[in-house]
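A protein chain is absent from this complex, but the other protein chains hold their places.
Labels A, B and C are assigned to the chains in the order they are written; within every chain, residues are numbered from 1.
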Amino acid sequence: MRIQERLHHFKGHMRGATLGLLAGVALIGGTALATPAMAKTITAVMHSGLRVLDPVITTAHITRDHGYMIYDVLVAVDENFKPQPQMADWTVSDDNLVYTFTLRDGLKFHDDAPVTAADAVASLKRWGKRDSGGQLIFDVTESLEAKDDKTIVWTLKSPFPALLDTVGKQSAVPPFIMPERVASTPPEEAITDYTGSGPFVFVEDEYQPGVSVTYRKFEDYVPRSEPASWMAGGKNVKVDEVKWVTMPDAQTGINAILSGEIDYLEQVQIDLLPLLETSEDVTVETRDELGYQTIGRMNFKHPPFDNKKIRQAAQMALSQEDVLGTLIGNPDYYKVCGAIFGCGTPLADESGSQTLTSGGDIEGAKKLLEEAGYDGTPIVLMQPTDVVSLTAQPVVAAQALRNAGFNVDMQPMDWQTLVTRRASQAKPAEGGWNIFFTNWMVPEINSPLISPMLNGRGDDAWFGWPKDDKMEELRAAFIAADTPEKQKEVAVEIQKHNMDEVLYIPLGQYASPQARSNKLTNMIPSPVPVFWNIEKAD
Amino acid sequence: MKFKTRSFDDVPGVLEVRDLTVRLAGNDTAPPVLDRVSLKIRQGETVCLVGESGSGKSVTSLSIMGLLPKGALVATGGRIELENRNLLELGPQAMRDMRARKISMIFQEPMTALNPVIRVGDQIGEVLDTHTRLPAREKKARVLDIMNQVHLPDVERIYRSYPHQLSGGQRQRIMIAMALILEPQLLIADEPTTALDVTTQKQILSLIAELQETHGTAVLFITHDMGVVAEIADTVHVMKLGQIVEHAPVEDLLRRPRQEYTKQLLQSVPSLTPRAPRAMSADGTVLSVSGLQKVYGAHGVFVRREPTRAASDVNFSISRGRTLGIVGESGSGKSTVARCIMRLVDPTDGDIRVADQEIARLSRRELRPYRKHIQIVFQDPFRSLNPRWTIGRSLIEGPLNIGTDKQAALKRAAELLTLVGLPDDAVNRYPHQFSGGQRQRVAIARAIAMEPDVLVADEAVSALDVSVQAQVLDLLDELQQKLGIAILFITHDLRVAAQICDEVVVMQHGRIVEHDTAANVLANPQHPYTRALIEAAPGRQWDFANFRELQTA
Amino acid sequence: MLGYIIRRILAVIPVMLIVAIFVFLLLRLTPGDPAAIIAGDAATPAQLERIRTSLGLADPLHIQFLTWAKLLFQGDLGTSLISRTPVTQMIGQRIWPTFNIAILTIALSVLIAVPMGVLAAWRHRTWVDYLVMAFSVLGFSIPVFVIGYLFIQAFSIELRWLPVQGYAAPSEGFGKFLSRAILPCLTLATIYVALIARMTRASMLEVLGEDYIRTARAKGVKETVVLFRHALRNAAVPIMTIIGTGFALLIGGVVVTESVFNIPGIGRLTVDAILARDYPVIQGMILLTSGLYVFINLLIDLSYTFFDPRIRY
Partner (left out) sequence: MAASPQPAARLQWLFGAIAVPRGWRAGAGPIIAAIVLFVIVFLALAAPLIVPHDPLAMDAVQRLKGPSDVHPLGTDAYGRDVLSRVITGGRISLFIGLGAAVVSVMIGLMIGLVSGFFRTADAIIMRIMDSLMAIPSILLAIALVALNGPSIWSVMGAITIPEIPRVVRLVRSVVLSAREEPYVEAAIALGSSMPKILWQHLMPNTLAPLIVQGTYICASAILTEAILSFLGAGVSTEIPTWGNIMAEGRIYFQLKPSLIFWPGLMLSLCILSINLLGDTARDMLDPRLKKREA
């Protein structure tokens, strides 16, 4: 075993350690990261450390990003939100019930085995059990099978117009194609075999959970010929190696990119931008114009937010400008936006968000509260203390709610406690909660099909558990809508309904700038940071 | 008594101290620690410096060595001349060169004066390393040679030993070897035998005399013990409060002291002649010990140590109003016996009867009612009173425990203080406001407050200067007469035992080797060990108090 | 001696057992759910429950403890709940940066602090003494991370002498290792130096008052010999003790320093694991550090016999 070898090694040196401790330190083996000579390596600092390697079991962004590195997908959405062929081309039957996918030639897994239709079917099925959009499709699926090595036939019971959009979606859980043996892992269990199908190979030996992960170019990957656009198009890898390292400290990352120790910083805290602006070697840019939506979610199960009027009062008290101003500060990087599907997306509509986008209406909120007969029940507001992008919202909201007359009990906790506690349906005083805040990437909420907050199925819904039959009807109508125009119509209804019922409070949109060394060129603008197409100068 | 009588009138001097004044650093107003001290030491001469604690003896010797504690004491005046150089004016390097080559010093505590982590051979060798350049082989030869000269056994083994593996006497021999290896002109011996048993003391004194003879070294010997002075001195200087009050050849001084202080000092020395025996009292036995045994150590899961028999088969009894002395050298088991009797340690076997009650096997709780019958006074007056408690509070602690009313106890405490010769307002004062002798009086008063039948005095006067010692002994005697207490007096000092005991028990290696009346033990010792003890007592043929030879009865 | 070692090792067993039970209970009573971390933001309660069951977190507490203890007995610390990597492997990857930096820090600290303390004791109540004491009090008074930032600002950003962050194994080149390790080591060493220098000074002051020092001086021995041959070795036992107990302090400092300098060591591993409720990793790490603490202090106890021949076990 490795540790024992090292210990042995160590003992040997201790015996002869007459040259002094310093020499001893020099000789004791550390984890040597052997880098091939002259290899072109991009060292990137991502937004968090990679710890979970199964992109289907988790919705964590870093794991999704990891998924795109080592796996490919059948269909991918391009920058115009249009599904494009990636591993497979497709045909749809006239009745919109049978989708036939055909895998393109030359697809190979990292263990040299060819990618077959059976692999794709297994991968899709596992994904379908885990992803909420996938679940909707499988609800109407008649059958999904591999007709031959290259052909996949997906037969539906009733039409599902958004099937291709859902299969090709970028976030949160895309259907990554894995070998059948891997994809047959139960969806609750994490996979342990990381043989991928994508343009990069995961280097297992150099993986240190939460610290660093290395990807090597997969030489046998055959890219498509179209130019790359979001997740679609040709994934041409132009470097030998990509290394993701974690830096727990925002300051450290900035200093590291300034001194050239790293090439890429996925997220730069906006307050720290001035540190980078003077540098001639580093470019700061917004990779993803859509960015993130920050939201507040109330608990429908317990007073006072089981009362619609009080929810409305809370929504009325809040001001996006205050939240974003405190969270981001620099107006270049945030956007007041009342659309629940995110501004800049096809379904965007800002109906019903006037108070949110115009600085809040404390007086109106007070009046509503009075009408609703709010009795001063304390509101348990959960405040995560260890996630930088979530520190400001609770603090600002607490102040606004107090101004409106709410009795706010802000309870600080670490993010882990929060995610556990938000799953509790207990009364707020007994370990439950009333309101919390989180952030979504816009592509995760840009459609009623995928936005988790719009689920109105009571206990089966997302945390907060609204029972909202009207919303379910609207969502069904959306699924049934077969033209973009009809979809948009339903979407506007959903927007209005959400703002009335306050299923959740959109608190505005913000962009997260990235910093890259000027040695890196041709990076694709995309919500997911991708490392194909990038070139690195010497 | 044979004194040294050699005349040094025409012998060249080695060291001359003239008008040496030492003061507290940075404090010119306080009285000087040494006030114009002058003394002269000539080749081969032994000069004794005597005085009670705080008289400035040690400061004198440290001044000569240039080892006054930095920043605390400074020599502000006078000269110390050696080879026509004033030592006070030498730089640190020059002074270091003088040490061990010209002047050497040995100290009181052989236990602490040797570095515990360096082999003794190396410690002696270090003197050679510092002052000479000898090849290793020759160096070792010289070290072994001096070790032979100081009569150490098995020198090869001892050369490689650490100090803790040697006995006190052996360590002091190492110190002497270290001091004399470079044949200095002057040896300063600062109470070199005070911490040693009498038998060892005798050997060390004769060793110093022998070496002085062979090397012609002058010796400045500092001591508080008049017996030692009588044995070894050529010339005696008496010090008091930083001044030399009198100096004279030894015989002159002991026969014809001129100063009142010298007379007092001599008169305080207890005589080895037992006091007049007292009549056996009619009252019965108040303490009897039979078959007492105490074994230490011996258990433990992984340890297999030889058990130590600190006391075995100890039998004696004391009657009311009588004093029994237990005499022995360190490690003889005398203190163990005292602690067993007090039940501060639990005896392994045997009976202890106090006030007609067997107490050896009572539990701590059962024992408490019987505590009042037997009380103890400890050796160290600085530690035997709680420094945080007023004298009064210490005095009433015991009476309150046996249910005495607080007011009554306080009143009694004031009376007791008067009884032991302290002002009765001392009740409200704290121990640190009293001298050692006074504290020992308080400790006695505290014991007496319980109105015990037996008082155990465990080396109760050993830490006191002779004049104070005499007063405390008188106090004990007086109390015994007034209250009729029985006293168990534990001491290593035969002179003290002779003055206070009716009976004496001599202990060696945890056993009683002789038990008889004081007169018999001292005048007609039966056991060879007792005889050795008595013979080793320095100055035993001299009657200091009367300035004459001892008149054998 | 052997008997003593055996007894000491046996005495370690109840200590480690108490640590194990304590840590286990502490963690399981902590709110927080590793399943939620694995599943991510969009998971539903039912999905969480399924993941929890598959991780064995739904079993009763004592079953979980026994399962863990049984594996532990076989030298298996379990598998990370989050990354599904064996804990021993994670620790194996992460321990070397910490170990190397800790060793370098201790070496550096002892080399700086002991002479400082000796000097201060020797020149007791002079400006040298006051300077050393001032430094050592200051070392205790500034938070580690502030010291770290100050070093980075000064040496990496203003002077550009050293890299701002990261770690390189000695096998990648000693110069490279040193250039990255020196600032974290200095940062960590500040408090350690303060601690050791204080203790050295106090211990030396006591020893310098001993009779055998006077004896040595009476022999005419040079002051340097008095200080280093006679005094220091006698003063060594409390100094060694403080180095041992200071190890706990070092662990605390390591946690912070690794964050500031971005060193992939076990300190960060533990903090990350605590924040993610990755129970097996936390348990393994606390057991490891506690065991290390006990082991180091055992070694230090044994080292006393080297410094002081009177101590025999």
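In this text, contacts are C-beta pairs under 8 Å (C-beta built on N, C-alpha and C of every residue); 3 or more make two chains touch, one makes a residue touch a chain.
Owing to the predicted nature of the structure, the values given are computational and were not obtained by experimental measurement.
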Touch partners, limited to displayed chains, of the chain removed from view: A, B, C
Residue among B:Ser7, B:Thr29, B:Asn428 or B:Gln551 touching the omitted chain: B:Asn428
Candidate in contact with the missing chain, chosen from A:Pro303, A:Gly325 or A:Gly458: A:Gly325
Identified contact with the non-displayed chain, of A:Cys343, A:Met413 or A:Leu507: A:Met413
Interface with the undisplayed chain - residues on chain A: 249-251, 269, 271-272, 274-275, 321-322, 325-326, 329, 383, 385-386, 388, 391-392, 395-396, 398-399, 410-414, 416-417
Residues of chain C (touch criterion as defined above) contacting the omitted chain: 14-16, 18-19, 22-23, 26-27, 29-32, 130, 133, 137-138, 140-146, 149, 153, 157, 205-206, 209, 245, 248, 251-252, 255-256, 259, 270-271, 274-275, 277, 282, 285-286, 289-291, 293-294
Residues from chain B at the interface with the omitted partner, ascending: 27, 72, 342, 344, 364, 368-369, 371-372, 374-376, 378-380, 382-390, 393-394, 397-398, 401-402, 428, 430-432, 443, 446-447, 450
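Convention: only the chains that are shown with their structure count from here on.
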Chain-level touch network, classified as line, ring, star, complete or other: line
Approximate Å spacing (C-alpha centroids) for the pair chain B, chain C: 50
Chain A and chain B: spacing of chain centres that average the CA atoms, whole Å: 86
Interface residues, chain A side, partner chain C - complex: 2-3, 6, 20-22, 24-33, 49, 51-53, 57-60, 63, 130, 132, 172, 186, 188-190, 192, 208-212, 245-249, 251-252, 255-256, 259, 261, 386, 414-417, 419-421, 423, 431, 438, 440, 444, 452, 459-463
Chain B - residues contacting chain C, complex: 65, 67, 71, 92, 96-101, 104-105, 107, 109, 112-118, 126-127, 130-131, 162, 164, 175, 178, 301-303
Complex contact set, residues of chain C against chain A: 31-33, 36-48, 50-51, 53-54, 80, 82-85, 88-94, 96-97, 99-100, 103-104, 106-107, 149, 152, 156-157, 160, 163-166, 168-172, 174, 177, 259-262, 264, 268-269, 272, 275-277
